[in-house]
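After this line comes chain A, so read on.
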Amino acid sequence: MMITLLMVGLLLSGALAWYVEGKKVHSARWVALVSTVFLLVYFVLSIIFSSQQNYSELTVLTRVTWIDAFHIEYALAIDYLSIVLLMLTLFLAIICVLVSWHEIQEKAGFYYFNLLAAIAGIVGVFCAVDLFLFFFFWEVMLLPMTALIAIWGHEHRQFAAIKFFIFTQVSSLLMLVAIISTAYFHYQAVGQLSFYYQDWLALDIPLELASYLMFGFFIAFAVKLPSVPVHSWLPDAHTQAPTAGSVLLAGVLLKTGAYGLIRFVIFLFPEASHQFAPVAAVLAVVSILYGAKMAFAQTDFKRLVAYSSISHMGFVMLAVFSFNEIAYQGAIVTLIAHGLSSAALFSLAGMIYSRIHSRDLNDMGGFFKSAPRMGGFALAFAGAAFGLPGLANFIGEFFSLVGAFSAFPVLVVFAAFGLIGSAIYGMVLFQTTFQGPATATLSDLSLREIIISASLLMLLIIFGLFPNIILQYSHYIGVVL
Partner candidate 1 sequence: MTTIALTHVLILASILFVIGFVGVIVRKNTLFMLMSLEVMLNAVGVAFIGAGSAWQQADGQVMFILILTLAAAEVAVGLALLINMQRRYRSLDIDILARMRG
Partner candidate 2 sequence: MSLLALLPFYPLISFLILISFGKKLSWQLASTISIGAMLLSAGSSAVLINQLGNSESQLITAHLWSWFSLTTTQGSATINVAFYLDALSAVMIAVVTGVGLLIHIYAAAYMKSDENFSRFMAYMNLFIVAMLILVLADNLVLLYLGWEGVGLCSFLLIGFWYQEKANVLAARKAFIVTRIGDTSMAIGLFLLFKSLAQLTIVDVNQAAQLSWKIGDADAYWIALLLLGGAVGKSAQLPLQTWLPDAMAGPTPVSALIHAATMVTAGVYLIARMHEVFLLAPEVMTYTAWLGALTLLLAGVAALAQHDIKRVLAYSTMSQIGYMMLALGAGAWSAGVFHLMTHAFFKALLFLTAGSVILALHHQQNLFKMGGLFKKLPVESLLFIIGLYCLVALPGSSGFFSKEAIIAELWSSPTAGQGLWYCAILGALLTSIYSCRLFFLAFLGKARGNSNLEQHQDGHQENSSQGHLLRLPLILLALLSLFGGLISLDLSSVFSSAIATQAQTNFINEPSWLHTVAIVTPFIGIVFSWFYFKSYRENSCDNIKSSTGAISTFCKSGLGFDRLYQYVLVRPYCCIAKINRRDIIDQVLMLSAWYTKLWYEVLSASQNGSLRWYAAVIGIGVVGLAGVVAL
């Protein structure tokens, strides 16, 4: 019930924001801000005061028949994995609203509607346990996102939005085929068509078929993650999106891919994933190194950060396919840490863009003199990008690599070179922007911007020094390889 209320609440406040903007200008953002803060607090409180204290197993919250003819249900369930990701989503929703405060001037009401609708879709994705419902939310979260890029983006927004949409759609179609095939298999095995996750967990699928089904799911999540070679939608989408769009994309949407990998690929098809693990690990390491190299080559600030996201999510995929406790914990922490740090870097890009109206690194330089606070935060976030210990990203990367080392030692040695690569692009980003001779005088951070940056940095430091806050809720309950 709580999750449904959450989603309905988001949609209603989006609609309200849209309506209210027509009456009074600049009121939509206040509606959005108040509602996101309220919903985050509501969610946290309902988790703390819920009757059930232990969420290590999937706890079904709602289960209602939806489309009886195909036995499709409206079923939502949460466990610690979804709770952690939901908190990240709702927190980043607040950041998104704060980041778009001054940036969005036209059609602001419709903008906040799209933003909140996308978040509602994402909430659904993290909670759905009926596969048809999952697919429904998967598509639903795409549409407002595409609209966000296409309408409020930068100069090549149409191209980026279409590319993003088609890429994700094609992969989702493969997933749909896999979903329907599995449902049909369930029908053949048990005698009744079912899309319910728990029913599928009990199925015993022969390895041959399971490999194909797993691959269908894998493709969809690999595109979303993203993994080389299907990563190329990400740089354009991230670069052309408005700042809040980038924050949402990098901070949350990419995590839906990782969530899908864990929830569906690993747990529904364990033997097939074990068999596929070496291939996935190789792809992951290629993502890490290729992403780092590409990031170094870019001259556009946001594009560089976009490629760094590809590099970091490579660590997640490597960890997920290592099948042990340490790696799994590393994956979860990396998801949270990367969500926060790339949200921070994109917000920073937005702040710089609002001042000099350019994302080109050649136009930047020596900003530290006029904006030392911004420079300080930028250094901290660049440090997060290359895994400076003391921040959460280090814990995530360390755990991922230690865990993956017992499964794929040689690959981890290559992945460790990603540490050098990330230092290179992280430092180049910071130095090109903030050091060297000054090219322009910038105004330093405003209060709103300080709130954004400081809250993100605070969380990164807290999770970096006290990671047990996340770790105690992330335990691997699968089969260890």
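Operating definition for what follows: a residue touches a chain if its C-beta (ideal position, glycine included) is under 8 Å from a C-beta of that chain, and two chains touch if they have at least 3 such contacts; residues count from 1.
Regarding selection, all candidates are chains of the complex that A comes from, given by their letters.
All figures in this text were calculated on a predicted structure; none of them were measured in a lab.
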Of the listed candidates 1 or 2, the one touching chain A in this complex: 2
Residue numbers on chain A that touch candidate 2, as the complex places them: 163, 228-232, 235, 293-294, 296-298, 324-326, 366, 368-369, 372, 376, 379, 383, 386, 388-390, 394-395, 398-399, 401-402, 405-406, 409, 412-413, 416-417, 419-420, 423-424, 427-428, 431, 434-438, 465-468, 471, 480
